[in-house]
Every structure is written in C-alpha cells, then in structure tokens.
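Only one protein chain is missing from this complex, and each of the others stays in its spot.
So that you can tell them apart, the chains are marked A and B in the order they are listed, and the count of residues begins at 1 in each.
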Amino acid sequence: MSETSFGASPKRKEDPDLLTGRGRFVDDIVLPDMYAAAFVRSPLAHARIKSIDTKAALAMPGVHAVISYHDLPATLRKRRLPLFVPHPTLTPRMQNALAKEEVCYVGEPVAVVVADNRYLAEDALQLVDVDYEPLAAVSDCKAGARPDAPRAHLDLESNIASRMLSSVGDIEGAFRDAEHVFREEIFQHRGGAFFMECRGVIANYDVAEGALLIYVSSQGAHRIKRALLDLFDLSDTQVRVVTPDVGGGFGPKGSFYAEYAVIAACAMMLGHPVKWIEDRRENFVATHQERDQYWDVEIAVDDAARIRGLRGTLTHDNGAYTPWGIVLPWISVATVPGPYVVPAYHLEMRSVLTNKVMATPVRGAGRPEGVVVMERLMDRVAREFKLDPAEVRRRNFIQPSQMPYNVGVVFRDGRKVVYDSGDYPACQAAALQTIDYDTFRKRQAEARQQGRYIGIGIGNAVEGTGLGPYEGAAVKVATNGRITVSTGATPQGQSHKTTLAQIAADQFGVPIDAIRVETGDTSKISQGIGTFAARTAVNAGSSVHLASVKVAAKAKAIAAKLLDVREEDLELRDGYVQLAAIPGSSGAASDNARQMRKSLAELAVVAAGMPGFAMQDGAEPGLESTAYFTATQSTYANGTAVVEVEVDIETGRVTILRLILTHDCGRLINPMVVDGQVMGGVAHAIGNALFERMLFDDQAQPLSTNFGEYLLPLATDVPRIEIVHQETPSPLNPLGIKGAGESGTIPTIAPIVAAVEDALSPFGVKILETPITPQRIVELLGDAALGRTR
Amino acid sequence: MSDTRNIAVVVNGKSYERTVDTRRTLGDFLRLDLGLTGTHFGCEHGACGACTVRVDGIAVRSCLMLAVQANEKSVQTVEDLAKGDSLSPLQQSFHDRHALQCGFCTPGILMTMTEFLEENPAPSEAEVRDALSGNICRCTGYQNIVDAVLLAADTMRKTQDAV
Partner (left out) sequence: MKPAHFTYHDPAAIADVLALLGEHEDSRLLAGGQSLMPMMNFRFVQPAHLIDLNRVKELGFIRADADTLAFGAMTRQRQIQRDASIRQSCPIMIEALSHVGHRQTRARGTIGGSISHFDPSAELCNMAVLHDAQFVLARKGSRRTLGFDQFARGYMSTAIEPDEMLQEIHLHRWAKPQGFAFEEFAMRHGDFAICAVSCLVTLSGSGAIDALAIAISGVAPIPQRLRNFETAARGQMPDHTLYREAALQAAAIEAMSDAYTTADYRRHLARVLTYRAVEKAAARFKSQGMT
C-alpha cells in the first residue's frame, strides 16, 4: 500500500498505548531507589525570610534531605535562572532556584524535602518551620505601576519591568484629522492553562558517568537542557533531557522552572534519582499563568467607518519574575491590527512586576487578548454608525491582492509583521454564510417577541505561526532498513508522531507505521526548540520533508549505481527502491521490474561502508540526513469565529447556540488532527470568555486554588463546533503549511463577548471585560434583570 | 507510626493480597503498589475524573477512596478494557473518532463511559454529555469524545442485533 499520506487522516500511532493505559507520563516512570520530593512554598505574596528551621523535618524517619537556598550547590547560588528572551526595553528580574532572602509570590519555592515517598515528604513539609516577615505586596498591576506603589521586590526602583512602544505611520495626523474617535477601556482577567497532567521532573545523576538524566513533562526538551547547561556548567554530552508522554502543555510547560534545577541538584547531592510531581494545589500557585491586561484604546475612523488609526496603552501584569521577558504582552500588541488596514498604530505597553506567579504564554499567547481589543473596537464603531458589524469589518479588511502585506509592527521574532497569504474577506464570508447570518436579525426580533434574548458576534484573527528559529529533523534508515525520524519537537497531544510520519511516509512510499518518530529527547538530535506557538507543523514538518527528500535522493543515487539505471526512473515504495511502474506494463515486464530493486536495508548497508573499502565517490556515510528548516519569518494563518448565544436576562446565564469557525492554516497534513486542535482551542476560548477567573486579594493572595473555584469548561459547556476549512498555502515553506494549534482560541473569545452584548443590546449593556459572568451580566442589566419579578 | 492493614482485592481479574498504609489512596495503590499506571491523578480533590476506576462495577474517583476500602472488592482499571490486542468497542471508537490527544484524561473517561454505555445502550447526545460532565478534558473540546461514545453505542447495538 501507499497512497499519499499528506492530507489524509490516518488514525494516530499514539493511540494504542494511550487507550490501554500504556502511556508513559513522568509520574509513571519509576527508577530504582528513587526518592520523592515536596516543596516548601511561600504562603505569603511578599515577605522576608527571617529563618528556616529544618531540624524536626530532617529528624523524621524516611526523610533524606531538607534543602534551602544556603544548602544549594555553589553553582546554583552564584547565578539565577537563565533568561532566554532578553530585550533592550526589559529590566529583567529572574528567580533564584530557591528563595534566598525574599519571597515574591505565593507558591515561590523556599525549600525542598526529599523522602522515601510523597506521603512522607508531605508529612515532613509540615515540620519545616519558616519565619516570615510580611511585606507590602503588589496585587493589581495598574496600582503597581504608580510611583507610590509598594515595590514587588524590595530593591526595585520601579515595578515597571518594561516600557515598549509599537508605532506605525503618522498617529498624530490620523487622530488630528479624524472624523470620529471612539475610546474603550477593556480588562482581561488572569487565567491559566490547567493541563490535566501537572508538572513533574525526575533527575538521575550517574556518578560513574558524570551524566545527568532528566525526565520532565515539558514542551521543549532542548530548552530545558540549555537551562541546565547554564546552571550546572556540565558538558553537552553530560546532560540528557527526555520528555515522555505529556498530558497537555498549552504554554506553561515550555518554561524552565526553579523546581527542575533544585531536583537536579538533589539528585547530584544525594546520589539517588529524585522525583518531584506537582500536585494540583501547587499547580494553582506555582505554574505560570497569563494576564491581567488593562487596555485603554482609541480608534479613529472616517465617515465611511474606515480605520485611520488606533492608539492606546496596555498595562500588563507580568507577575513576580520575567522568565519570558516581554514576549507575552508584545504578542498582544502586535496582534491588535489583525486582518484590517490600520494606517497608523501607536501602542504603549508597560509590563508591571506584581507579587503573583509569573505570566507567560498560555494558549493563544497574548493573541486572543489583542483580538478582543480590536474586535470590541470594531463593534463599537458598528454601534456608533448603526452599521452591521460584518459590514464594518468588510470595509476594513486587507484584501488578498494586497498580500504580502506589511503591517509595520515588529513581532517577537524581531521582524516586521508581514502577512504572507490569506483571504480574510472570504474567511469571514464563509463563516457568516454557514451560520445564516443574513437571517439573524429577523430571528433575533422574533426571539425578542417571545421574551428571549439572542445575539451574534464576529471575531477575526490573524495569527503568526511557524515561529523560528527552527525545528530540526534527523531522518535515518538503519542498516536493517528501519526508518526513524528524530526531532526536538516535544508534543503534548498534537499528534506529531503521526503527522510527521505522514510527511516522511510520502517520501519513502511506506505506510506511516513503518516510520518511527522520536520526539523530545536531546540525545536523539543535537538542536531543538520545542512545541508551542503553533510552530511544529511548519518547522519540524518542513525539516522532516527536506531531510526525507535528501535521504530518498541518496537512496536512489546508490540504487541507480547498483542497478545501473537512471535515478529518474526509480521510486521508493514499501521499503524498496525500484523501477517506477511503467503505466500499463504487466507480466514479464513487471516481473523484470521487480528484480530491479534494492531494499532500503541493502542501500543503508552500502551507505555504511565496509571496513577496508573506500566510500564510493567520497560519499558521506549513512543513509541519513538532518535538516533544520529555518523560517525566514512567521507564516500567518487566519480565522473567523462567529458565535450565536442566548442570554437568560434573569439569571445572566449564557448558552452558546451555535459556534462556527472558518479557519485557514494553509495545507493540512492531517485534517482530523487539525480539527481536533481547533475544537480543543475553542474550549479554551469558552473558558476564558465565560468561566475562568483567577482571583487574588489585595495582598496578592490567590483566592482561586481548586477546580471548584476556578472553572474549566465541561462537556456540558462546549457546544458542537462547526469548522469550515479554507486553504491558502503558505509561500514560506516547502509544504505550504501554517500552524493550527491555537487557532480555535484566538478568534473565539471576542465574538462570545460580542454576542452577549448583542443579545443585550435592547438594554444598552456594554461588555468590556473577560470573562463575562452571569453575575456581572445581571449587574449590568440592573432592573431589567428582574424580568417577570419586577 | 504508620497504620497498616492487610487487604485482599481483585484487580482486573487478578487477586492480590497486600499490606498497605491505611492512608494510601486507592489510586496510589493501583499505580504504586500494583504498577498499573494507566489510572492518572489530575486533581486529587474529586473534580477532574482522570482517576476514575470501577469498583464492583461502579465508576468512582480513586483519589477519594482509600485502598483499604477496596478490601474484598473487585476493581477494574483501563488496563482491563482491551482483550489481548483487541480494543474494546469504546476504545476502538475513540481511535476511530480521534477522541484523545494527550491521552491523560482518557483512561478515566473510558471507565466512566464504559459504565454509562452498559446502563444506557442508546443514549442521546445530551445524555452522553451529562454523563461525561464529571471528566475534564483540556485537549479535545469533548466533541470527538461524544461522537466516539455514540459510535460505540451504535456498534455495540449492531453487534447485539447480529447475535
């Protein structure tokens, strides 16, 4: 067999193990004589550590170590966690592996207990006595930006970690001459990723080999390794990081956390493997989150509702340290213009340190926030002009004929945002047609007659995907003919082992089960970045393609010499290189063709060389190739979400009636996988729009600390999602693909909010916050919410 | 200091006798004492359903049961659903409908919905979603899971009819 695999939807290679309980997540890994760790964490958002008394904990049977900052090896005390994304505007603030004298967020690691098992470790935790002197804490980022605010760290002159300006065109001119200017203040609330598998790490240090082995639930094994090399100054071959099966990542597992350094140190100090598995209580306070964001923005439009300019400020809650620099708010700022022509843009961003756990990219990575801002402004324009919101957007779209389109804003990849391809008007049109938009106002009026309030909202988004710098693939045919693809891509459910196999399978003419894909293991490929930001299909996919093409070509070259035929007449099929079938041939001709073939094993053996013989033509040994596809820039996918909701004005409950997503991520490797990613992303958007509120008090004490308080969407909260695909191939990579991992989330929060507002338009309600909760809706409705009880 | 008990429990058809700490949760007993790591902990406070197993046929959260409470009972975990290389109808339909991505929540969902389908051979979509509401998934958005359950119901009814 072998049809083209790219574009097909074969069932996943990952499934059989995962379905039968044979998945291998970090906590499933048991090493001999392994210890278990638990962390002492700060209960206060800001405090000085006066003393730590570990005597009682150490004396507990089964406890092997209790380590605080001063017990750490010198290498961890003379440096802080590394910053990988510096920026000239950023005054960085990085963490120590364990808090030294000051704790700056609830959950900050202060000490670690290592014991025989987790039960005992938690017992010992209760015996560690830390004396804290509470300090004033910064909770709200806007308040924290004021000059008289308490400092999030005692030695800070200012809580503002970065001020960055994004400026395009003549903003003064745009607003000076503007016929209409509208202003909005929008608040987007903190939230988190809440993967089902909490974080975890196992460290094993082999003294004899001087080798550190790390198993970690991550989104990038190589970046974890890079941080460990920085911190421990070991040689490249002394550190191996392996990421096994990962139960969801969504961004925060892409960070390097203090706990990983501490556990590695413990393993080295104790001579035993040490495992630390985050429990959900820790996850609520110690895993990175996203947002708050305060936006204060103005849009200037002409008499035809065309945008002349957009300006304003973003105040962003960074949390206590800066592990991701200003990447997150920067992405938000760069995303605001979206698919619209914005001739002038001027956005001042301040990223503010607060005494909360750090804000780093979570699914969408700041893009949904930018979309919410632009789409709320577009809806405002529509309302002021009494125009159909779809029409306002139509008047402002960048047209396909304008591609490639230079937005002018600089993106986090250091380059100007240049949309390479996409048909935004068609994308919106397709979504509107699918939801029967033209009849909606009539349906809305009929519903109001019956005392029902339905509304509709539109969200358009353009998303930078396929972010650089690269993701490599090493494709190798072993001397027994087995084909392996190794990549630094580190999946958490994105089906890389299937999709990357599909790409390789096409070059080798084999079924996908004949390709073994290895991910997230630093020993299997030299360089890697990781799986986040919808980058793997583009980067790793392209690399797999390029490397497979090279290997196939080499196989043909060797076979051609051995068979004395022309390379062009050969094809790869089912583990052989053979004469391509001549159409219509059969019988003796095709029998003959069958003799004229070489197995991949034979060819690999030839490529491996024979002791004592020179390599043919000085060829490089091995039937293998490593490719690092380097994207020249991000490739831009786009999508439109249109949502219809019903609001119960007496309770404020929002029910999503229909949700359409039109989506263009270029060519699809595996449509089934893409749809799955989109649907999953939509669920995140629903959570962000309607349910997820991470609350802190005014001393930055987390108030949302379990799944009864912080609400994730359930099967009864997510409607059926209708996906319409468009395909504008990317011109920027050999396969024409764009990223899809976040595309369900990015355009979808804004239209949910817009639809609620539209449903409540008879009452003049404006919604400028996310999430929008039933309680808030009732507050905004005032007396109207009394309904029949008025 | 630790309080222990001897328990006799049948897990996936096999009898075990063990001495356990009385505070050991059933989920930890399965994972740590028996090496059955297919059952996962997602929250340990009864909200996410990832740890769901069947005790005497009834789907329960194994993070909220103690191992000692399984004494003289029969426990089934995800490892028992397939027969050799043959996936159960529900497992097969999960595979057919791409009802899992990272796979972490999947065992708990399989156990919950296997019980549900035994009691509800012809469920509506609403009933499926209701039954699924005690299991959180962060990857799939639930739709393919719902479709897989409906497909499995269909498949099993057809097999029944054919019998």
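The rule is simple: contacts are C-beta pairs under 8 Å (C-beta built on N, C-alpha and C of every residue); 3 or more make two chains touch, one makes a residue touch a chain.
Keep in mind it's a predicted model, so treat the numbers as computed, not measured.
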Looking at B:Cys63, B:Leu81, B:Cys137 or B:Leu151, which residue reaches the missing chain?
-> B:Cys63
For the full complex, which residue in A:Arg118, A:Arg367, A:Arg535 or A:His684 touches the chain that was left out?
-> A:Arg118
Options A:Pro469, A:Gly708 or A:Pro731, residue touching the unrepresented chain | A:Gly708
Among B:Thr52, B:Ser88 or B:Thr106, single out the residue that touches the unshown chain.
-> B:Thr52
Among A:Arg280, A:Arg393 or A:Arg597, residue touching the chain not depicted | A:Arg280
Residue ranges of subunit A at the interface with the undisplayed chain | 118-119, 122-123, 126, 279-281, 650-651, 653, 691, 693, 695, 697, 703, 706, 708-709, 711, 713-714, 716-717, 773-775, 778-779, 785-789
Can you name the residues of subunit B that touch the chain not displayed here?
-> 1-3, 5, 22-23, 25, 28, 44-46, 49, 52, 58-61, 63-66, 68-69, 112, 115-116, 130-131, 133-135
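One rule holds in what follows: only the chains that are shown with their structure count from here on.
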Rounded to the nearest whole Å, what is the centre-to-centre distance of subunit A and subunit B, using the mean of the C-alpha atoms as each centre?
-> 29
List of subunit A residues in touch with subunit B within their complex = 9, 11-12, 14-25, 27-28, 30, 61, 117, 119, 193-198, 245-248, 250, 279-280, 492-495, 672-673, 675-677, 679-684, 706-708, 712, 714-716, 718, 720-721, 744
Residue ranges of subunit B touching subunit A (in the complex, touch as defined) | 1, 21, 23-24, 31-32, 35-45, 47-48, 50, 77-79, 81-82, 87, 91, 94-96, 98, 100-107, 110, 128-130, 132-133, 135-146
